[in-house]
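Quick notes on the structure that follows.
With one protein chain withheld, the remaining protein chains of the complex are depicted in position.
Presenting chain A:
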Amino acid sequence: MNEIAGEILAILRRYLSEPTSRSLLTSAARRANVRLEVLVRSEIPQLVQQLGPGLNIFLQEPEKLQNCKSLLALVAVENAPSIPTESQQQPSEGRADGISVPIRAEHDVVRARTLGKDMAKQLGFSEVVQTKVATAVSELARNIFQYAGTGEIRIRRIEGKRRGIEVVARDQGPGISDPALILSGAYRSKWGMGAGLRGTKRLVDEFELDTHPGLGTTVRIRKYAE
């Protein structure tokens, strides 16, 4: 990340945690088709534009959201040449109601977990619910990394009568051959305690495991505000 990207990160950091700021910035850069290592001033407007959806999710207090956007707009106006740039890509992630975290490396597990917690916090959930969501995300993300290598975690808010959070963990790894055994608690594993999925199920309100040997695994969980 170069100095110019650092400026933008510094603004985000005033309102959001470090991992969340980095995560939003990285995914916005991907959508804006710019590289943070070599970001130039003229690319700032398109980057800031792509930051919008993520900020809407994480900064729900209108005042903070407004402040943060104003600061970013300021950077863009001050520094950009007057050539208007049109956005180059359709947003592929960070849709209005959710965010996607690719799991490819170990620190992605930490990032997913932190995002899950931040999102639950922004939605006004209690500390206990935040922690349960973050722990569940951590288990699912780690399983992707450990057993499938790569995959994706999607986190979105559920609107409506019951407010909540939905997490979908998806990979195309080896799948689980005996999910019933694992959820029964009779299973012991080398890595952890075989308590990851079972524990996750106990932490959430809805739990769906869809796995096909050789094809992959999808776990969908939902947690509602208490």
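In this text, a contact is a pair of C-beta atoms (placed from the backbone, for glycine too) under 8 Å apart; a residue touches a chain by one contact, two chains touch by 3 or more; residues count from 1.
Rule of thumb we're sticking to: contacts and distances are computed from a predicted model.
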Exercise. If you look up the hidden chain in UniProt, what protein name do you find among "STAS domain-containing protein", "Putative ABC transport system ATP-binding protein", "Cytochrome c oxidase subunit I" or "Membrane protein"?
Worked result: "STAS domain-containing protein"
For this session: Give the residue, chosen from A:Q46, A:S100 or A:Q130, that touches the chain omitted from the document.
Result: A:Q130
Exercise. Which listed residue (A:I8, A:L36 or A:M119) would be found touching the missing chain in the intact complex?
Worked result: A:L36
Seminar exercise, completed: Missing-chain contact among A:E139, A:E152 or A:E166 belongs to A:E139
Exercise. Which chain A residues touch the hidden chain?
Worked result: 1, 18-19, 22, 26, 36-37, 106-107, 109-111, 113-114, 117, 127-128, 130-132, 134-135, 138-139, 142, 188-193, 195-196, 198-200, 202-203
